[in-house]
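Note that this complex is displayed minus one protein chain, with the remaining chains in position.
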Amino acid sequence: MSDPLHDDRGNRDRSITNPAGQGAPLPGHRGRARPAPGGPFLIGDAMTGGYGRGADILHGCTIAVDRGEIAVIVGPNGAGKSTAMKAVFGMLSLREGAVRLDGEDISALSPQDRVKKGMGFVPQTSNIFTSLSVEENLEMGAFIRDDDIRETMEQVFDLFPILREKRRQPAGELSGGQRQQVAVGRALMTKPKVLMLDEPTAGVSPIVMDELFDRIIEVARSGLPVLMVEQNARQALEIADKGYVLVQGRNAHTGTGRDLLADPDVRRSFLGG
Amino acid sequence: QDGEAKIGIILGFTGPIESLTPAMGASAELAIAEVNETGKFLGGTTLSAVQADSTCVDSAAATAAAERLVTTDGVVAIMGADCSGVTGAILSNVAVPNGVPMISPSATSPGLSNAEDNDLFFRTAPSDARQGEVLASILGDEGVSSVAVTYTNNDYGKGLSDSFVAAFEAAGGSVTLVAPHEDNKADYSAEIGSLASAGGDVLVVLGYADSGGKGIIQAAADTGAFSTFMLGDGMYSDALLADLGDVLEGSYGAVPWSEGDGATAFADLVGEKADFNPEGSYTRESYDAAALLILAMAKGGEATSSAAAANVMDVANAPGEPILPGELGRALDILAEGGDIDYVGATNVELIGPGEAAGTYRYYQITGGAFETVEFR
Amino acid sequence: MTQSLRTVSVFGLVAVLILGTGVLQSWNSALLILNMGLVSAIMSLGVNLQWGFAGLFNVGVMGFVALGGLSVVLVSMPPVGEAWAAGGLRILAGLALGALSVACAVLAWTRAPRAWRGWAVAAILVAGFVLYRAVFAPGAAAVESVNAATSGYLGGLGLPVVLAWPVGGLLAAGAAWIIGKTALGLRSDYLAIATLGIAEIVIAILKNEDWLARGVKNVIGLPRPVPNEIDLQRDPGFVESAAGWGLDPTTASTLYVKAGYALLFAAVLIAVLVLAQLALRSPWGRMMRAIRDNETAARAMGKDVTRRHLQVFVLGSAICGIAGAMMTTLDGQLTPSTYQPLRYTFLIWVMVIVGGSGNNYGAVAGGFIIWFLWVQVEPMGQALMGLITAPMSDGWLKAHLLDSVQHMRLLTMGLILLLVLRFSPRGLIPER
Amino acid sequence: MIRVENLHRHFGGFRAVDGASLEIATGSITGLVGPNGAGKSTLFNVIAGALPPTSGRVTMDGEDITGLAPHELFHKGLLRTFQIAHEFSSMTCRENLMMVPGAQSGESLWSAWVHRARIREEEAALLKKADEVLDFLTISHLKDELAGNLSGGQKKLLELGRTMMVDAKVVFLDEVGAGVNRTLLNTIGDAIQRLNRERGYTFCVIEHDMDFIARLCDPVIVMAEGKVLAEGSIAEIKSDERVIEAYLGTGLKNKETA
Partner (left out) sequence: MDFLNAFVALSNFVLIPAIAYGSQLALGALGVTLVYGILRFSNFAHGDTMAFGTMVAILATWGLQAAGVTLGPLPTALLAIPVGILGCAALVLATDRLVYRFYRAQKAVPVILVIVSMGVMFIYNGITRFIIGPDDQAFADGARFLINARQFREMTGLAEPLAIRSTQAITLVTALIVVAALFWFLNRTKTGKSMRAYSDNEDLALLSGIDPERVVRVTWIIVAGLATIAGVLYGLDKTYKPFTYFQLLLPIFAAAIVGGLGSPLGAIAGGFVIAFSEVGLTYAWKKVLTYLLPGPLEPDGLVQLLATDYKFAVSFMILVIVLLFRPTGLFRGKSV
């Protein structure tokens, strides 16, 4: 990385730190999907679990999204929103509960296999390949696709025009908001069956945020379910078909977006009044 | 008197001369096996060898290994070490404090002549101080007056080159450049470039046959920088001839050697009992080193360090009955009867001064892909 | 297992290893391992200071250790009067000239106008070099030709050898300061190769500057801080008290001498360890960990990262220098060609990592254990091979394997290393 | 007062900051907004000494501070947070805070060895302060957790907490709000105001959340394409056509009604 400020870590020690892949080791599950018909399109059902051997972060938390829907998760910092997303994606092992996708129980699948099942995910942090160019980032998004990806890429570029301009630049040299756009673009490239976004609008300017929400609505209406975590909660709940408020790893409130927006309790405690 | 006595063999089985040492070790064991076969050593005491790794370069590890030999395995004498650096370390840290004698087959650095050794250190190889003179005189005979010199950058190479250059210049020759080379490196183009540019009729190579020295000759010959080479003792090796083909045709050199019976007897002995090259570097010296230790103990009448240390000079030198390789049984008989022997061995052992081989050298020329003796000096 | 229990059991293991050697092999071997273990532990403390505390990837340990070794010669060997007369002053003058021209060059670089400072510096350096060679070379040649086979160098100051230890530290610190000033700005892997290179340069100087310490011809017979075994064996009082212990004079004297070294070394190790431990536990240690963790953030939080790096680099190197001097004292000789990166840099690194980097106790334990293995794998390897070949029928393969038994040494070392790291990947006593 | 004069910072041929001139008045809470890639963070980095400028000048109370190293600026009272959290991930939250203050005598090795008692006292005071800050940020239950294990928003909080450990003059906040829960963000806004009023901190805040900016900042500076596009009170900015076009967009109206 040429510029330490845009690096995820300031440490110049490339040979000793492993800036990308640190943290708890991923669980090594290798199982198969089992049929489990019925229920919503994607559901993380009564999930309980935590990182490595640490204490549980999630306590019987349930999140679900159906075809054509947008589900939004909100909650205070550290509530376990990102953890819940990662659990759905298989990046930590659940002690209890199950994840079902499209009539199959996929709790035992590894994250790669879930990608192959059609799940697309944008993590909250380190969500781009900093040393690859913008274009290559998008290509990597489409890694599992074998068809022509140029058209999708054009769509992404139309959505985020700045990326077209900077397509040859290493993504690590972009500004914070631009990186966020790359990350979302990357996920869109997958042509997933379900899209999971962890705070896609963090750090993007209002104008881009509006477009992003528009686009998310559009995507969802075309039948692709979207599950997202948001701190710009009011805007997000407004477009949400379903809303979850998580507190300390538990479902605190659940309802349609409008319901939650209207709930004064929720407004005061989680949406900033 | 039944019993057991152990002799330590400490050589660089790993490290930069790992390809020389197996034969040296085997050669020393050959002497021990020969004695055991006769069953005549101190009325039936069996000898056994304990090997240890000197690493050739790591004096701390070598010291530890020697320490183990002496204090754990309880060896009464040490045959070794090989490289001069570790030899010095073992001598002052282990041998002298514990009063254990050591005979090195190959540590040739002149500096060891003056080491404080409490009369415990001997070597069956001559000091390089002498070899330098021999090499210089050979060049005089060949009528060469200008040479370039390259040596392996260790105490052996440096010491030899110092003494050679001094002797050669004293005899009126001129040395265009003295360039060291490191062993086992990937590339010697730089050295060759400089040596070639400096010029000289002959390139004097004071290195190791299966290491830097070979690389240097190969590169010098390939580029056409030199066509005649003079080789120091470390370069004497059949493998070198085999590998380099006719490149060495017409080159010459010197190697510690002994005329006649000893060497032949040793070669026969090896041919009969073992399978290593009897003409390899320092294999003869190794046999002799081990044999001397055994004979010295026999002479002293007990398998102890002090007996060995006290009698090495005695059994090695005249007067007495000359003993060749393969005749150790006879020697033991003589000693048992209280007689006197003069161990000749494979290298015509004659220990002088502080206990090192006087050294005769074989001046050879390479003709028809073989070492042809010109004369001994 | 709690951290402290772990620490205790690892050190228990160290004790068992050393005592076991004493019981099963000999106390001499055990003490020798202990002594080198102490020295190794100090070296690995030095590296741990740089790496574990500050994240500096110093792969030039060998160079600092060698400088420590050099200091022993410079401090303790008697001066060679003849050599000084032959060219000592010339050499000093030459060196002074060299230093002067470098200083001028640096001055010119900072003072002269940008446009032509490059040329000015180059001119100063070239002129300085020519002058230096002209003064220096004849002096060196004269010194080296004084009795080349046995001396050929200037000798040292003839002071007590223990003085060489702090001097070794200073020498290493000085070198580290120069290196740090130029190279510490590099990213770690590049810093690594730069230090590796500088270490090679130090060794090259030691090998080739014969006037300094005889180069590859080695200086042997260095003075010792403890009595000589032979003298002890001749001392009737000692022989008597040895008999009182039921020991023969030789064994008693060798044990006595080694124990003397062990005490001296242990004193140094404990001093270094205590200081390092105090430092690590203090706000200074916290700051260093922060710097190691994230330099950019540490800078923004007002920490002068460059200065701190330099400080740690110099300190760690000085410790390696002290250990180097101690080791050369123990060896009793300076042999420049034994300085090889595998043994003096990478083995130390193995000690730090296996012990547990960032943890002083870990580094010390690693020093002992790895040194023990380095020495003891040889018989272990032989035993292992014996085990493998025992059930085989005699034949070509068995003979071949038995012939290759020497290669078991490194192989066993590798195997053990992998096993240790496999079962405790963060080191035996991890940082936290 | 911080004054930036005709500042340039180029990456290769790209002009990330392209002749920006602006002033941050002492005692103000100045907002800095602008589209993604406008050069805001780059501007911050140049002012805070993390990047050298290509050309231009930065002064603080009349003193030229262009190109000073970050740690020197820190000691002059200029602090900053990072857009992408730069926590010390292998240290606990407490330690993350305790390492901040600059004048710790225990940071000199000599005192660490010799003046043990004094250090113990200082440490106790620091610990108390750190715990207060953690309390304030609502993450006191995490005080012994490794900072690397915090959630995205918690890291941002910690980042802010560090600036509260010392008496700063000027604090640069790069998107503290991104990823922080809005209720908590309000609390943070209050804290900023309090620090501003009670302790006289000057703030410069980059933020994309216009509500937050509106509540806190006066004046607001808008950057675009490396230059200052507009400057004024929040009301002026919101009605500025150029700003709407480049940055706010027309979706703004909807959001306000929500």
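We just call them A, B, C and D in the order they show up, numbering each chain from 1.
The working rule: a residue touches a chain if its C-beta (ideal position, glycine included) is under 8 Å from a C-beta of that chain, and two chains touch if they have at least 3 such contacts.
Because the structure is a prediction, the values reported are computed rather than measured.
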Among shown chains, those touching the left-out chain: A, B, C
Filtering C:Arg187, C:Arg281 or C:Lys398 for touch with the omitted chain leaves C:Arg187
Among B:Val35, B:Ile103, B:Ala125 or B:Ala179, contact with the omitted chain is made only by B:Ala179
Which residue, A:Ser82, A:Ser107 or A:Asn127, contacts the hidden chain when the whole complex is considered? A:Asn127
Contacting the left-out chain: of A:Pro76, A:Gly141, A:Gly203 or A:Gly243, that is A:Gly141
On subunit B, where is the contact patch with the chain that was removed from view? 14-16, 18-19, 153, 177, 179-182, 184-187, 189-194, 196-199, 210-211, 214-215, 218-219, 222-225, 239, 242-243
Could you please point out the subunit C residues that touch the chain left off the display? 51, 57, 182-183, 185-187, 189-190, 192-194, 196-198, 200-201, 204-205, 207-208, 341, 346, 349-350, 353-354, 357, 400-401, 404, 407-408, 410-411, 413-415, 417-418, 421-422, 425-426
Identify the residues of subunit A touching the omitted chain, counting contacts across the whole complex. 1-2, 14-18, 20-26, 28, 89, 91, 111-112, 115-116, 121, 123, 126-132, 136, 139-141, 143-144, 186, 190
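Throughout what follows, only the chains that are shown with their structure count from here on.
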Computed over C-alpha atoms, the centroid farthest from that of subunit D is that of chain B
Return the distance between the CA-based centres of subunit A and subunit D, expressed in whole Å. 27
Between subunit D and subunit B, distance of the C-alpha-averaged centres to the nearest whole Å: 74
For subunit C, residues that touch 2 or more chains besides their own: 293-294, 296-299
Where subunit D touches two or more other chains at once, by residue number: 50, 82, 86, 89
List the residues on subunit C that touch subunit B in their complex, please. 25-29, 32-33, 36, 148-150, 207-208, 210, 215-218, 220-221, 229-230, 233, 250-251, 253-254, 257, 327, 330-333, 335, 337-338, 340, 343, 374-375, 378-379, 403, 406-407, 409-410
Which of the residues in subunit A end up touching subunit D in this complex? 3-6, 8-10, 22-23, 51, 75-79, 81-83, 124-125, 162, 173-178, 180-181, 199, 202-211, 231-235, 238, 261, 268-273
Considering the complex alone, what residue numbers of subunit C touch subunit D? 275, 278-279, 282-287, 289-290, 293-294, 296-305, 311, 315
